[in-house]
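Only one protein chain is missing from this complex, and each of the others stays in its spot.
Entry: subunit A
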Amino acid sequence: MPLTQADFDAVLLTLELASLTTVLLLLIGTPIAWWLARTGSWLKRPLGAIVALPLVLPPTVIGFYLLVSMGPHGFIGQLTQSLGLGTLTFTFSGLVIGSVFYSLPFVVQPLQNAFEAIGRAPLEAAATLRANPWDAFFTVVLPLAKPGFLTAAILGFAHTVGEFGVVLMIGGNIPGKTQVASVQIYNHVETMNYAQAHWLAGGMVAFSFIVLLALYSGRSNKRVWQ
């Protein structure tokens, strides 16, 4: 196998990035999805649309705006600099933030669907048994929405693994810090190392297939989406 140490480092870094992004997305996405599923506010539709934006926008466009806003003159850059953190471009933290935004709809939408499917009845029943809202959320909603969480986690993880345009724009191709597998494949294609590119790309295809297969097999008997 013609893969180099740099290739393995890139794969490892990709897995790190995807894991961290998925954990953060579940933490951030759950309240957003809960709110979207429950609210009657007029803000529901505009906010839902904003969450879905990364589905539509070309990743390089997202990447470019992140590059500008995380830069020393952008609003995120101004904020991080005033906190003494410097700028986030060309750092692993910057990639994590970019990935969270980029994969947001893949986590929020399955969760929102799962929450909507539960409906109000189980929560009202819990309330009559004197469960406070937090109690009800952890003992009723979470177990019922488990398939939704599983779908959200897998999709968020897989989508981050496949991320390219955003990383390319804000990463700077630094080995061990921002050089992820997709960028490494692109490097190999650019430099005409097609054998290495094939190995990495083949690994990615196999990985993605297994993830999606697991997802669909798990889902076949359960009603996840409705």
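Keep this in mind: contacts are C-beta pairs under 8 Å (C-beta built on N, C-alpha and C of every residue); 3 or more make two chains touch, one makes a residue touch a chain; residues count from 1.
Here, contacts and distances are computed from a predicted model.
Enquirer: I notice the complex is incomplete. Of the names "Glutamate synthase (NADPH/NADH) small chain", "Diguanylate cyclase", "Molybdate transport system substrate-binding protein" or "Acyl-CoA dehydrogenase domain protein", which is the UniProt protein name for the chain that's not shown?
Expert: For the chain missing from the view, the UniProt record says "Molybdate transport system substrate-binding protein".
Enquirer: Consider the whole complex, including the chain that is not shown, and state which of A:48, A:71, A:162 or A:203 touches that chain.
Expert: Going through A:48, A:71, A:162 or A:203 one by one, A:71 is the residue touching the chain not shown.
Enquirer: Pick from A:147, A:172 or A:203: which residue touches the chain that isn't shown?
Expert: The missing chain is touched by A:172.
Enquirer: Hey, which of A:86, A:122 or A:202 is the one touching the hidden chain?
Expert: Looking across A:86, A:122 or A:202, the contact with the absent chain belongs to A:86.
Enquirer: Which one touches the absent chain: A:41, A:93, A:139 or A:191?
Expert: A:191
Enquirer: Under the stated touch rule, tell me which residues of subunit A contact the chain that is not displayed.
Expert: The list for subunit A reads 64, 67-68, 70-73, 86-87, 89-90, 168-169, 172-174, 183, 186-187, 189-192.
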